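The structure that follows is given in the form of structure tokens.
Below is a slice of the complex: some chains, not all, each in place.
First chain written, first letter: the chains are A, B and C, and each begins at residue 1.
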Amino acid sequence: VGLYFPQNQYKETVYVGQYAGTPVLQVHAMVESDSQQPHFYLWWNTPLKPPTYAPWFHLDETTGILSMNKTLDWSDFDSRYKLWILPLTVKAATRPVKSFLHGLPTVRVSLTFINDTVPPCGQTRPELENLCFPDKDLNSHIKENRFPGAIRQLRQLTRLNVCPNYTISYSVESDVPAPFAINDNTTELIVTAPLDREERETYSPVLVCTVQTDTMIDKFFVTLHINIYDEDDNAPYVNETDTEDVVLEFDRMEGSSFGNLFVYDRDTTPRYPKNQSQNRFVGYMMTNDSWINEMFTIEHSFKEEKAIFGNVRGTVHEFWLALKKHLSVTENRTLQLDYLVNDTTYPGPEGTVMLHYNITILPVPIHFTNVTYLFTTTRRANVFAQVGRICVDNCLKFRGINVIYRLAVTDKTDKNVSGDIQSCFTAISIAQSLKDMAGVLYVNDTEALRRSECQDLQYVVIAQEQQNQLQASTQILIVLDSNIDKQDTENHWFLSCAEGRQRGDCENIRGLGATTGRCQWRQGSEKGISESYSTCSPDLRTCPDGFCDAVESKDASICPQDCTIEPIIGGHEKGIMSGIRAGYGTCYCYSEKCFCEKDDIEEAMCD
Amino acid sequence: GSSYSGLAGTGAHGWVDCVRASDMCNQNPQCSSRYRVMRQCLVGRERDTMLANRECQAALEVLLVSPLYDCRCKRGMKKELQCLQSYWSIHMGLTEGREFYETSPYEPVMPVRHPDAFRLASIISGMHTVTPKANTCSDPSKTCNPCLDAAKACNLNNTCKKQRSTYIATCSKGEPCNRKRCHKALRQFLDRVPTDYSHQLLFCPCQDLGCAERRRQTIVPFCSFEDKVKPYCLELRKNCRQDPLCRSRLADFHMNCMVSQHTVSSCPNEDNYQACLASYAGLIGTDMTPNYVDASFTNWTVSPWCTCKGSGNQEEECQSFLKDFTENMCLRNAIQAFGYGTDSLSHKAESVPSTPSMKPGLETSISTSEPLDNPNDVQPEDEANGKGNVPKWNLSKGYIGGDEPLLEPSSGFDGLTRPKGPP
Amino acid sequence: AKKASKPCSLREVEVTVSELGLGYYSDETLLFRYCSGNCNASRRNYDLILEKWMRKGISKRERSPCCRPKEYDDISFLDNSNRYQTLHEFSALACGCV
């Protein structure tokens, strides 16, 4: 049904004593063509048994004038109430309709019945202004490209015969060219020509009302707000380019997206309701290659923009390529993918645009740069001390590529080497980094580390890619510097550095994970709860750093500052996943139970 | 038809609560069968065409004369949610579902005789909260922060402190936080803590940035209010209306805070600010949770978390929905009156021209012909006569029956004008 | 003779969060409740034995029941940087001699 109401609601006030036949208000409906004629009906919730006050009103089927069929008198009111509001519903059709009005365009009419007599005409300016522009809703809307016609009655019909000796006339002014005029006979506001929303979305014509009697003449002004409703009358177009070159290399993860292309449309696209009918875009991958259809999809979103469309709302559609499945590291090919975008509600022929994606997929070799990796550590390092990180080429860029590392003893050392030497290799172990695809080397057996016969240790690191089982290996050399004093060789019992509450205690503790064999003290200086709180750590490079890494997570006592998930006592801020992000004064822990407090030695505690 | 004279156990004002009403309907064979039919009519997508069919119409007519039609619910009552579900199960059938305003399922509030009686509660003797009038804090040496005083008052009261700590802890736990649990804790706080405390925290009057930011933070907005993407307001309203609690609180807010041309302060029910504030607070903890949009203290604005961008042709309706929060004269005056005292209000007269039909001094009280969402369909006249000496047709109450002169709030109809657009 | 202290009981005082000395800065005022007082009436044979015990290594505090909270309370507040914080088990809800 092309017909629509140019207003969302109508309001009017009716007084006691206004006799049957008084016009109350006039509704308007905009049609599609000259041949169409609106038919207006009052609608009742239970049409088979309309309410008792239904006969009170008469709605002229063709003019849309609602009038009273009954004189409102005092007895209709309960004396305790001054006014009440009775909303009605009006529907409209383009041909006579007897029943089943469901689904027809609807507008709400709200009548305020006032338990009082009609106020006199009034002489003061405010009263005259009200005569001109009664308290009505000043918003109207017109669909673009539509047939012109009357959109609103300006006069207050209930006052027509209350002020017979007043001559009221209207005119309309606009600072921009606006196709509005007044029908002087019917005092209706007319839109005189079809409108183009893409040219202008709102009009604010100024209504000028002239009130004249034989003794005086006065003018009043009010601004109307007319919104122009949109229709899908613009085809989609591409501004910059319709082609995107995409290179897929280190990111092979399902869901990853690449390459954005933009399609423009001068029409608006309502976000709601979702399956909105206006300006709906759908797209088709122009290929029946099963592999491509299995691997790739094109995703789409749109947003409203104004500036780029000459300060009139329009839509920018964004399209990007996305991986539907994990892409193997061995995949190596180039392909072109065309994508047809169709503006489904655009009537014209050019409602489509073709986008082109030139896709290059490079293989990802699992490979170590052929060099011997050298790591040094002190023999005093305690168990879980981190020695270093090892990584296949480009491992830090990998997304969706899973590589596992393990240590093996080199072939050369296998055969002609005594059992003692063989046992040296338990000194070092490797763990899988949680943040990226690197391996973390750490001290696993301090007894072996400290034995004099265990000199520089040579290992083979084997990296294995999980999906295709691709492997790479390389040689690493762990150089053990500094000899060891006797006292350190016996005692293999380690505390948690985090238990240290002051520098003195801390630097004496042989803590788990201590790279130098002793814990390291970090002195904070800030007042209040701060990220640089004072604390005792096995290795200030990795603990605390806000991240419970692969080695730290092997034992809660290595770095509870990063790894504890227990409640923390005292002023603190929790880490995102675990640990202490910020603490007050000194933070120390008994196993995973951590405390942060100001150790005010100088602040005597009197009792 | 059978009548339901045995309306025993009605609320103080003659309202039957909808839980009782549906029990009574279920005990009546005719009513319960029609009730079942009506629920079938409302299920499924072709709701409109279903409502047009003969059987649904017949069901509707029976239900219109049952207690279910005229029942109400009470904020904080036992089985409140069940009551609201019963209410909507029938009222959803009476509207085409696209009403801009809906009738509130909550019992209408009695008008406060003297709007000036809207006083601040001094919470604890000896503890000076904000003096009602010119808002000078009690201790001149300290910077004046009424919101901090409100937090103190709460912390010194066991119930308030416990409930406040519970919702804060719930809302600030986890990354991302659990918004559903946070909303529940907020609703629990607002239900269990006296409004003396909760409204102080929500509507404390600020004169500096620190205070205004503390006021904005009251509901832990990063969890209860903000979200990565701002939803579209009319979609937010639709989602809200699919949840009986949110739908009821939104209808209640519209009803008690709807700007009325016919009262001095622009609030309905003769300037009942308390009702407006209570129904605004009632939205907190639902999908339609409103909050201060920033920490400005002079020209503050409240709004739900949504946008009208991407409206297409619904820009007008969307803006109109949003303005019921961001440019609501009644709500602004109610919040202003709570904090700064009533003489700081911008009276309706200056801002909105009074309608010609209003004689000065005319004591205006609004009664609408609700509770029909679509009042065109009122009970048949003969039913009314059967109830003793009820006036022939009590238009002012908008429906037949009922004998007590209740001042009902303006209905949830579009009937009342909204604040005029910019001149 | 030293003035006999009152029996172990719950005491309360109004303080700001900052005054708690935990490092949180907030002007919010709250009720801090603590346990204090003597526990003479709760001693057992065990305590009588320990009171006379000459052996080293047992601190005075372990020789008699101490007045301690039996239940703790939490509180959440807005700090001066407008961030919400929660303090677990910061105040006593009930006291007892243990």
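The rule is simple: contacts are C-beta pairs under 8 Å (C-beta built on N, C-alpha and C of every residue); 3 or more make two chains touch, one makes a residue touch a chain.
Since this is a predicted model, take the numbers as computed values, not measurements.
You only see one copy of each chain, but the structure file as a whole lists A x1, B x1, C x2.
Simple rule for what comes next: only the chains that are shown with their structure count from here on.
In terms of which chains touch, the assembly is arranged so that all chains touch all other chains. Chain pairs B-C and A-C differ in how many C-beta pairs they share in contact, with the greater number at B-C. Here A is the chain whose Cα centre lies closest to the centre of all protein Cα atoms. Averaged C-alpha coordinates put the centre of subunit A at 29 Å from the centre of subunit B.
If each chain is reduced to the centroid of its CA atoms, subunit A and subunit C end up 48 Å from each other.
In the complex of the two chains, the subunit A residues touching subunit B come out as 8-9, 11, 13, 15, 42-54, 75-78, 80-89, 100, 102-103, 106, 108, 110-116, 118-119, 122, 126-127, 129-131, 134-135, 137-139, 141, 159, 222-223, 225, 227, 229-230, 268-273, 276, 278-279, 303-304, 576. Those residues of subunit C whose C-beta lies close enough to touch subunit A in the complex are 21-25, 88. On subunit A, the positions that touch subunit C within their shared complex are 528-529, 567, 570-572, 583-585, 596-598.
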